[in-house]
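Only one protein chain is missing from this complex, and each of the others stays in its spot.
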Amino acid sequence: MLIDCPHCGPRDLAEFSYQGDATRTRPDPASTDTQAWLDYVYNRPNPAGRHREYWQHTGGCRAHLVVERDTLTHEIHAVAPVRGNAKSGDAA
Amino acid sequence: MSPRRTSAGGSIDRTRTIRFTFDGEAHTGHAGDTLASALLANGVSLVGRSFKYHRPRGVFSAGVDEPNALVTILREGVREPNIPATQIELHDGLRAESQNRFPSLAWDFGALNQLGGRLLGAGFYYKTFMGPVAGPLKGTRFWMMCEHVIRRAAGLGRADYEADPSRYEHMNAFCDVLVVGGGIAGLMAAEAAAKAGKRVILAEQEKQTGGFARWSGETIDAKPADAWAAEITARLSALDNVRLLTRTAVWGYYDGNTLAALERVNDHVARTPKGHPRQRHWTIRAGTVVLATGALERPIVFPGNDCPGVMLAGAVRRYAGEFGVLPGEKTVLFTNNDSAYQAAAAIRRAGGHVAAIVDVRKQIGDEATALATEAGVVPLTGHAIVGTKGGKALSGAVVQAFDADTGRLSGEARPIDCDSLAVSGGWQPVIHLASQAGGKPVWDAEKQAFLPPEPTQRWIGAGAFLGETGSVEALASGRNAGLKSADKRPSRAKLPETAPSALDLTPAPVLEIRGKGKAFVDFQHDVTADDVRLAHREGFVSVEHLKRYTTLGMATDQGKTSNVPGLAIMAAARGIEIPQAGTTRFRPPFSPVAIGALAAERYGDLKPERLTPLHDWHEEHGAEMTPAGLWHRPLAYAGAGETVEQAYIREASAVRRSVGLVDVSTLGKIAVKGPDAATFLDRVYTNTFSTLKVGKARYGLMLREDGLVFDDGTTWRLGETDFLMTTTTANAGPVMQHLEYCLDILWPDLKVHLTSVTDQWAGAAIAGPKARAVLERCVTGTAVDNDALPFMGIVHGEIDGAPVMICRLSFSGELAYEVYCGAGHGVHVWEALLEAGEPFGITPYGMEALGALRIEKGHVTGAEIDGRTTARDLYLDGMLSKKKSFIGSGLMDRPALIDRNRLRLVGVVSLDGQPLGGGAHLVESGNRDEPGDSIGHVTGYCYSPALEKYIGLALVKGGKTRHGTRAFLSDPLRKRFGQVEIVSHHFFDPDGERMHG
Partner (left out) sequence: MAEYSALSLLKNALSGNRDWKPAWRKPDPKPNYDVIIIGGGGHGLATAYYLAAMHGITNVAVLEKGWLGSGNIGRNTTIVRSNYLLPESIRFYEHSMKLWENLSHELNYNVMFSQRGVLNLAHSPGQADDYIRRGNAMRHDGVDAEWLTPQEISRRVPGLDVSGSARFPIAGGLLQPRAGTARHDAVAWGYARAADRRGVDMIENCEVTGFLRDGDRIIGVTTTRGDIRAKKVAMAVAGSTGQVLKRAGVDTFPIESHVLQAFVSEAIKPFVNCVVTFGAGHLYVSQSDKGGLVFGGSLDFYNSYAQRGNLPVAEDVMSEICAMFPSVARLRLLRSWGGIMDMSMDGSPIITKGPLPGLYLNCGWCYGGFKATPASGYSFAWTIAKDEPHAINAPFTLSRFERGAVINEAGQGPTPKLH
């Protein structure tokens, strides 16, 4: 699998560290809504098909990327940096 | 010259004789031989024993598909088992041994298994060996006795326990076009792509390119096909944008058009040159892949088809054409298509004798007839082989009239005298890589073969891989594939000229002749046609059940010759077509790969070693080193005659009494800088850092989002917007990653920059009542008295000319400082500190003393912060700010996390004067033999020089509520049991007077 890092160019997946689902939103830090925290920390959509997920280019620029990848074929459809997007979590 | 070797022809060098041994017996061959061709030339027909029945077996194929002729190579002092003789290039001094036989290949006790016959059918072991339900052999005992015997009978070759002396290498390569297979289609593709300016890699698994052209005897562009192949290969070699890799098998097709290949760099020479790799593992990232992997011949299944002397017809043709070896004096061919006729003619041309061609078809074409005539026989059409004669070597075949439409045999069975039987059941394209890439193979009823799937990655097929059978088609599709890979349209330019063939390689749909006797489908695993039918009868009818129940296709040849016949037999039993019976998904590797090759440079060098700047000093001063993750740290500096325990007690006592020095360079260090650095730290730590004054440090605690403790450490405020965070040694990497995640994803609006500086700073902790006095003697540029450097204060100065940063903090509970300097100054500063401390008897101390000091003080480390403890469990509740939220605050108050009966931190004191033990448990019952439920466990222990007894830290149910109670240490693994008292974990100087002094 190759991930086209927007900063470094296409690199092998061995350079990256997977950071999981990118569709969750962290509750407001002051939130006391336990269910919202539980959803954020524990619950995942875990789709079979396109998945928006974070990868960190640990062996390169160390930036976090939002990658849209198919979990059935491993095909990568889009890669974008997390930073520089208006709102993280909605990137790409 | 050996009896089976022709006097001329082929590409071997008859002027060069090569000596080798097989089972200790000396033989000779020629340069260009494989071990298989040389053995055949020497008339050696018996080369191996099968897996289950230990039946005698001979060479069956001429290539990667060989199921029978597996040998062990003895080379460089070690054994390499299970190597197909067909893939071993002969070299001087080659030593090979047969396998899976005792005491010898000719006389093998294991052959007694054949007497078991039908008892040992598919899956027999599932139905028996269960043993009695009661008595001494109940449970699994009887099975394990049987297993002991079965394991010894199974297996193939024997492996060594001696380390492999080889070196392996990993290469990364990038290309526009990777051509897999160096036959004529692959060569044409490579040339077309290269001419279009593409960077091309051509990988050929054999020692040279050309494939089929090397032995076909065909003519291309008015030249012998092998000469034509050599010329185009030479042209390719001359191009800068082409890399030719021979002896390189592409074995894996991974995601993103990443392919894995194994280059056998030095297996064909007697001795690997010093410093060279034996094999090279290639990771090739290709823009486009051209799959020109050809086709493999499949056999027809019939009774007695495993007798040594029965071979694939294409292999016979290759042995004659490439090696000048005739597999026998009298050869019978048995076929369902025209390709055996080419083999017959080739035998005749090489001077051999064809005894008969037996063809299941009623009619054959003119060209086949002409080839039969050339071979000197009239084909026996509408006939089939129904049996063989001979045990360890073929002595005859039995033929009978056969109706291909009904599958019925009729008339009388007649023997034919022969010592070689060449079989062709048609050709199966090598579609493994295309299947690995994703996609399901497609059955072609006309061609009676599985064809490649629609590409799911960027690959283009060419040649016999596509199910094409002639050289004309291979040349054309190869060139087109090359052009297409270069985004060019097919060319109408003239192709190299070769005679079109009118032969009909489409097989009649006959892959089994049923008759009396064992008919093998999977030779290596001894799976018979009856086994396939038994699987059917017992309901194991899906292809995966068939494979798993019978082990069909699971041997080292991965079913290259057996998959299609096996499926055909199952389909027939079910009364359905082959594709309905299913297809197998091929998985990497295509052919076996040395495990060391995949480890490559990491073989013998698994992981980097992390050494502190003071490492050499520690070793030179007698430190016993201990691993800590990837780091090596000094355990203790034991002097002559001193045990580690004596040493650490001496070291720790010195710290309490006077002063000691310890290397803390391994602590994780992260520079946290930027206008929002303080805000950021407030969010990741449970306590507040924004209120910390410049020039001061604070102990901080981090939680995970689930509310459990993640890490701890001190963070120093060096400037308004400049912090230096320290982490535990083990968590340096994870904490850095966690912080980066928070900044990038949770709070991208915060202006903070993180830099890991663990390796940039050397650190030494100086601890003990005399620590300040030592610093006063060596630090310049700053005062270090209590006013200038109060508890948790930070100053900058110099030690012997080297800039240092000093923070007064204490892990030991003593008056203590951490001194940091640039890594390059580490030894210099360390030695200066020692020199300054000499009047006080300054003592370097290691991890054991460090541990003893922290246990006396009740400080937690990774043994307590084990990912399951909360701040409250460690009595660090005070660190949880109530004024702000932080990572982990959302979930840290869940009911089970604040339960009072959780495992919580306490101290334990040994009451029997014996050491405690890390990992020992605590129980309430004093009954050593039945200690009952565990109430907790010891996380760290030591002899406390200050208290003069053995003490430890423990996590115990209820924690503090047990203070002052007694319990028992129970350590059955180390056979230790003894009474302890549970006390506060603050053993020593609980009010911190010493460190604040």
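A and B are the chain letters, set down in written order, and residue numbers restart from 1 in every chain.
The rule is short, and it goes like this: a contact is a pair of C-beta atoms (placed from the backbone, for glycine too) under 8 Å apart; a residue touches a chain by one contact, two chains touch by 3 or more.
These figures come from a predicted structure and were not determined experimentally.
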Contact residue for the chain not shown (choose from B:H353, B:K392 or B:H545): B:H545
Hidden partner chain, touching residue among B:I12, B:A920, B:A967 or B:I982: B:A920
Residue among B:D33, B:E80, B:D712 or B:E740 touching the omitted chain: B:E80
Of B:R152, B:R271 or B:K362, the residue in touch with the unshown chain: B:R152
Contacts of chain A with the absent chain, listed as residue ranges: 1, 12-14, 17-18, 20-21, 34, 38-39, 41-48, 51, 53, 69, 71-74
Residues in chain B touching the chain absent from view: 51, 78-82, 117-119, 121, 124-130, 133, 139-140, 143-144, 147, 150-152, 154-164, 166, 168, 170, 252, 254-255, 258, 260, 281, 283, 438, 530, 534, 537-540, 542, 544-545, 548-549, 551, 554-556, 558, 587-589, 592-596, 598-600, 602-607, 609, 626-628, 704-708, 710, 862-863, 866-868, 891, 894-897, 917-921, 923, 931-934, 937, 970-974
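Definition applied: only the chains that are shown with their structure count from here on.
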Euclidean distance of C-alpha centroids - chain A vs chain B, Å: 28
In the complex with chain B, residue positions of chain A that touch it: 1-2, 12-13, 17, 19, 26-27, 29-32, 34, 37-38, 40-41, 54, 56, 58, 62-64, 73-76, 82-83, 88-89
Contact set on chain B toward chain A in their complex: 254-256, 258, 283, 285, 438, 456, 683, 705-706, 737, 740-741, 744-746, 748, 885-886, 889-891, 894
